[in-house]
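One protein chain omitted, others in place.
Naming follows writing order (A, B and C), and every chain is counted from residue 1.
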Amino acid sequence: MTVETKKLNAIQAINQALAQAMEADPTILVLGEDVADREGGGVVGVTKGLSTRFGEDRVKSTPISEQAIIGAAIGAAIDGYKPVAEIMLMNFTTVCMDMIVNHAAKLRYMSGGQTTVPIVIRMMTGAGIASGGQHSDFLEAWFAHTPGLKVVAPSNPADAKGLMLSCIADPDPCIFIETSRAYGVTGDVPVDAIPIPLGKARIAREGSDVTLISYAEMVTRCLTAAAELDKEGISAEVIDLRTISPWDVEAVLASVRKTGRAVIVHEAVRTFGVGAEIAATLHEKLFRELKAPVGRLGAPFTPVPFAGNLEQAFLVQPGAIVEAARATLATH
Amino acid sequence: MTVETKKLNAIQAINQALAQAMEADPTILVLGEDVADREGGGVVGVTKGLSTRFGEDRVKSTPISEQAIIGAAIGAAIDGYKPVAEIMLMNFTTVCMDMIVNHAAKLRYMSGGQTTVPIVIRMMTGAGIASGGQHSDFLEAWFAHTPGLKVVAPSNPADAKGLMLSCIADPDPCIFIETSRAYGVTGDVPVDAIPIPLGKARIAREGSDVTLISYAEMVTRCLTAAAELDKEGISAEVIDLRTISPWDVEAVLASVRKTGRAVIVHEAVRTFGVGAEIAATLHEKLFRELKAPVGRLGAPFTPVPFAGNLEQAFLVQPGAIVEAARATLATH
Amino acid sequence: MTTASPEPNTNAAIPDAATQVDIYRRMSLISQNDEAARKTVKSGRLMMPYYSPKGQEVIPSAVSVNLNDDDRICTIYRGTHDMLAKGVPLRDLWAEMAGRVTGTCKGKGGPMHVTHPASGAILTTGIVGSSMPIANGLAWAAKLSGSKRVTIAYFGDAASNIGAFHESLNLASVWKLPVVFICQNNLFGEHTRFENATSVDQISKRAAGYSMPGVTVDGNDPFKMYAAAHAAINRARDGDGPTLIEAMTFRFYGHVFGDDDHYMTKEEKAAALAKDPLPIFRARLIADGVATDAQLTELDADIRAQIEDAIQFALSSEMPPIEELTRDVYAEAGAA
Partner (left out) sequence: MTTASPEPNTNAAIPDAATQVDIYRRMSLISQNDEAARKTVKSGRLMMPYYSPKGQEVIPSAVSVNLNDDDRICTIYRGTHDMLAKGVPLRDLWAEMAGRVTGTCKGKGGPMHVTHPASGAILTTGIVGSSMPIANGLAWAAKLSGSKRVTIAYFGDAASNIGAFHESLNLASVWKLPVVFICQNNLFGEHTRFENATSVDQISKRAAGYSMPGVTVDGNDPFKMYAAAHAAINRARDGDGPTLIEAMTFRFYGHVFGDDDHYMTKEEKAAALAKDPLPIFRARLIADGVATDAQLTELDADIRAQIEDAIQFALSSEMPPIEELTRDVYAEAGAA
């Protein structure tokens, strides 16, 4: 089966997912700051054209009131709609954590299944574009630690589209993380609306010596590192988790069982990050099978610095991944 | 050197720490909902007597405005004061995460060391007292993942006093977690103001077969489990982390190097919890020395349920700790 | 009724006789239920944090007679009065308070999270202020779907100082949502006096900052409360947007069960208690010839029996099966 594709960047891909979903299902709504066309269809254009096409009732720009945004999404979701809310940058979730964590995530449970919150909360983030300490954080570990939420972080435009379609269709609240600095990168994106299942990882590159596990833009860096490692005769398998919570334990275990070695790479601060859960699980499940300790790469334990050189040093670079992979082969 | 002690519960111990610190240093302030004596000195009385003794300028009840509370603490701290702010319950940090995470935690870094935020944020939490889904969460993993914050969780009245004294004296923002259901438990508390250093763990019980690592009220459950294990001839060492971030890697490694086995126990949801970081670190640093995979106990991946039987099932019970410890001895 | 609004309510609606009795019925239900709840908690038969609404029973009673079953309410931890007035069945409520599988939420939510969609009780939150942003969303859904549903957001006086209040009133006004914000001003937030936490003497005055009608009304007077609610609900239903009602009242038994009231004077408490709205309204109904003492006595007795039945039902119900612990986290059973 061949799938017709078109070259799009992530902005266009997500836009297409939203448009196709809204076309098919009149209960899908979009809300957030500047999301309607009168305001430019989103600060980077992810929602461009939607209000013109589907009306300003369904695509609503909001005041700068993140609690009110998520509250409106939750309430509308309880009564039959499927809102896709934008919190412009991930750091701004800090002003509406109550709505996300105490309410969206818990209402199904606390109501014994009576009220459900099928919302998507989109947000962008990431270092490397000189945005400084309050606009760049990856905070996915918080949400992954929150029962009731799903956490999704696409690494490329095709996945952005397919995963967004699944998040919209999903009966539970999904956190959808877009990496700002990767917005411009294009890729082949299916023209049709083909959802990519949540909770399932993708083998981005096959390999046999070491497994690199990642998500979001860091997958690209893993692939760069894998190409580098290849030159040294090291065959790296790259797993793109796609969904951080629930993460695809089986797929990761299968790969690491095969390679015996693993390195986890994420942009967020390493300490108490998502990588810790994955490493702990791998060690637990593959205690005698692992040939080396699981490597964990993430940012140092600091806020995101502004100065360009520090910001680049803050980010995990492909070279560090290469080294960490090598280290798993060197030990033991 | 004998230290004069008195039997106090944690409420009294923290109250004493605050009073002694305020007596010694006029820059120490207390603020939060209902903290002054006119309002009863705190909902459970932790701040009782302070406003009467030190004046209503230094001990201020606030409106229900958590962002304003933490903002006021931050600003006053920048200009030379040392505020101890109460966020009544840990779940309410969700309405002021911006102030805590984007500001208190980052201002030193983003200002290049010019503005500093020596505040303490006290809060209580914990399941087991029928408070339901929005009043019981342990969210320490979020704060531990936030560079710039220190996270402290005493397990007994003496530690509550000594650690509070250190948090107040500390030049950086500290999150201080009190377990509600343990407030009534008394213990011997030094009469004088003797700080207990942050970042240092305590060996709560010596042992040689397995290390139980915990903090807050779960330490008590580990001690109960250790006594149980003792009957079976299993010698468990119990480490009370006291400080979750930065945690005492050396002390934990030393113990696990000795025992070769470890179980981490916390009240928070297990998945993506603090235990993951500790387990990942142990496996990494003691790859060939561990005799069994590190055990990790925490709550199941659910919100906190109300019904008494479910709530007890949600909480890690001593029996589960015993089993997990046994399991580390059984394997391999 | 003081008006701090751009659009004063001039034509005050008056409840007809049947409606007056209906308001009384709901008040009696709330008041008797509260007495039973305090007794049950005190005796240790129920273990729950209990926030008595006694003294505030007029508000939701006079509001709810203006509502349809499918109109929504979002309430708070202090919410049994709001729920009962809106029609949450006694058995389901008691079973939830007791953490039984027969409760509204299978015992998983508890008293602070009672949810009963069939009666429109969509949300009970334990977070101060958080009823409001979600009420907006329910109102938005009603507006989008073209239904005439109205949503009520209940909250306390102290909640008017938290950010969610502000964001919610602003959004509701900008989006012209069919929502009514009803502040139950019982003069205290936990142990803090209204005037020590709130920078305005009437919360209704804040409505002007959102170009929304705002009224302060005697929330213990069924007629005044009825009229204010009637106007606001009609306004919302007619598509004219939100209203802020500040209903002045008093909580008889402190913040939470066990509270010793140390933060108020004996005199002010005694004065408030002397104005118990239930006997006053009862006497008026009789004096006005709307109902006879015998009729109301029978009605009260009926309610008492229902409450007794609900307590028996709850306490003899099963705890939720242990599998419920990991159910309802997500749509499909138990992830992770």
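Assume contacts are C-beta pairs under 8 Å (C-beta built on N, C-alpha and C of every residue); 3 or more make two chains touch, one makes a residue touch a chain.
Fair warning: this is a prediction, and the values are worked out from it, not measured in the lab.
In terms of the touch definition stated at the top, the absent chain reaches A, B, C within the entire complex.
Only one residue from C:Tyr77, C:Trp94 or C:Phe165 touches the chain missing from this view: C:Phe165.
Across the entire complex, the residue among A:Pro173, A:Gly187 or A:Pro305 in touch with the chain not shown is A:Pro305. The chain not displayed touches subunit C at residues 161-167, 169-170, 173-174, 196-201, 205-206, 208-212. Hidden from this view is one chain, which touches subunit A at 33-34, 38-40, 43, 61-67, 91-92, 94-95, 130-135, 271, 300-303, 305-310, 313-314. The chain not displayed touches subunit B at residues 29, 57-58, 60, 62-63, 65-68, 70-81, 83, 95, 98-99, 102-103, 107-116, 147-148, 150, 170-172, 199, 245-246.
Throughout what follows, only the chains that are shown with their structure count from here on.
In terms of the distance between Cα centroids, subunit C is separated most widely from A.
Measuring from the averaged C-alpha position of subunit A to that of subunit B gives a distance of 31 Å.
Annotation: 40 Å between the Cα-based centres of subunit A and subunit C. Centre-to-centre separation of subunit B and subunit C, using mean CA positions: 36 Å. Each of the following residues of subunit B touches two or more other chains: 91-92, 94-95, 132-134, 271, 301-303, 305-306. Of all residues in subunit C, those touching 2 or more other chains are 105-109, 113, 125-127, 163-164, 329, 335-336, listed in ascending order.
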